[in-house]
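First the structure, then my questions, so here it is.
One protein chain omitted, others in place.
Moving on, here comes chain A:
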Amino acid sequence: MFRRSALVLGSALGLVLASGAAFAQTGKVTVVTSFSKDVTDPIKKAFEKAVPGATLEVQNRNTNAGVKFIEETKGNNQVDLFWASAPDAFEVLKGKKLLSAYKPKATGIAEKVGSYPVNDKDGFYSGFAASGYGIMWNERYVKANKLPTPKEWQDLAQAPYFDHVSISAPSRSGTTHLTIETILQGEGWDKGWRTTKDIAGNLRTVTDRSFGVPEAVNSGQVGYGIVIDFFAFSSQGAGFPVKFVYPSVTTLVPANVAVVANAPNKAGAEAFIEFLLSPTGQEVLLEPTIRRLPVRPETYAKAPADYPNPFKDKNLQGLLTFNAELSEGRTAAVDTLFDQLITFQLEPLKAVTKVLHEVDAALKKKDNAQARALAKEARDLIAAMPITEAQAASPEIKAAFTGGKEKSSRQAELEQQWAAFAKEKYAAAKAKADEALKLAR
């Protein structure tokens, strides 16, 4: 008798435990994400339908705030998943040991999209969709100002685009950082910075939010914006008169999802990742408000006719092989260089660029060798860099940003040096350009 009741009790307990586990797998899954409501709502709906009993609790924060939040609350973590675009945010979290590794069971997922590996090599985060960078523009603005249609990054450096282009600062937007890094890797350090500064001379604004760029293009405050593709696609979806093009030097970057370390509902978190990678989850990405590129090649069969397909489209083949390690090693240096040489020196940089455009126009009418030489000198002065590629990745400079032992100077000192360098070079370039203009006229 006693035995039997113990057995009953035991199996009842087992049942309770089992149902508890089942509940844990489906219950509340908390996700911190930078994705907008337009993206999360359809996915939430589809997920809750596919996994009965599950609810997805979405905390919308921008990428930086999300990273900070997870960092600050790690002692008593309540978040299951981190879900965002920029791979470097995941790198930061991974570096701080705030993610837990998970290898998805789903099969049929591409290894690479474009030339970028879909998943983290150490298994801490998984790509579920891809996006590429390009140029969007407002058709009404372009028509009213009689401006051309761009195809390549270099086009944006031409005279007609002066004061019409907008970009977000790479220190503020992980995806812009990748664009700049793509240009640097594609063209080499010195040439890449030259291209970047040539374009920067035509900038109208450097925004501090990624979404600030499409917002300004949509409302017609600037003509062109350097943006990630889905900003343009979803703007078109909302009816704005905008167009978009992928330049030939672009890179496709996966948007990612990861389980947070010590997740309260680990099983639920894993269930969500599996759902995202499942055929149903991938199809949701095709919705007009989302418009991300699936990482499951077969899903493109269900896409609308004009949908970009990185596994087939010619212009998205043979893209640059992105070196993530190289990029990671110099992230802080590249971002800070951009801020100190461009963002906070935009006025002097624009002033000299404007004169150089005028010199070019004058030279086209009547050539003048001396003026041409001076203009070239001015351009070289603008392109000059305070540090070499090797220095950017050197332990001394890295340590200045992380506070490591090898540092030779503090970050604030470096910044002041670089800013002073740029100021001086741009002033010298302006003098040369002014002289060239006098001669050319």
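Following the convention adopted for this analysis, contacts are C-beta pairs under 8 Å (C-beta built on N, C-alpha and C of every residue); 3 or more make two chains touch, one makes a residue touch a chain; residues count from 1.
Everything below uses one rule, namely that contacts and distances are computed from a predicted model.
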Candidate names "Gluconate 2-dehydrogenase subunit 3 family protein", "RNA polymerase subunit sigma-70", "Altronate dehydratase small subunit" or "Iron ABC transporter permease"; UniProt protein name, chain not shown: "Iron ABC transporter permease"
Listed residues A:E57, A:E152 or A:E389, member touching the removed chain: A:E57
Residue in contact with the excluded chain [from A:F69, A:W189 or A:Y307]: A:F69
Per the touch definition above, residue among A:K49, A:K97 or A:R410 touching the missing chain: A:R410
Of A:V29, A:A54 or A:A216, the residue in touch with the unshown chain: A:A216
Contacting the left-out chain in the complete assembly, out of A:S85, A:N119, A:T179 or A:T205: A:T205
Residues of chain A (touch criterion as defined above) contacting the omitted chain: 36-39, 57-65, 67-69, 72-73, 75-76, 78, 88-89, 92, 138, 140-141, 144, 171-172, 174, 205-208, 211-212, 214-216, 218-221, 231, 234-235, 237-241, 289, 331-332, 335-336, 343-344, 399, 401-405, 407, 410-413, 415-416, 419-420, 423
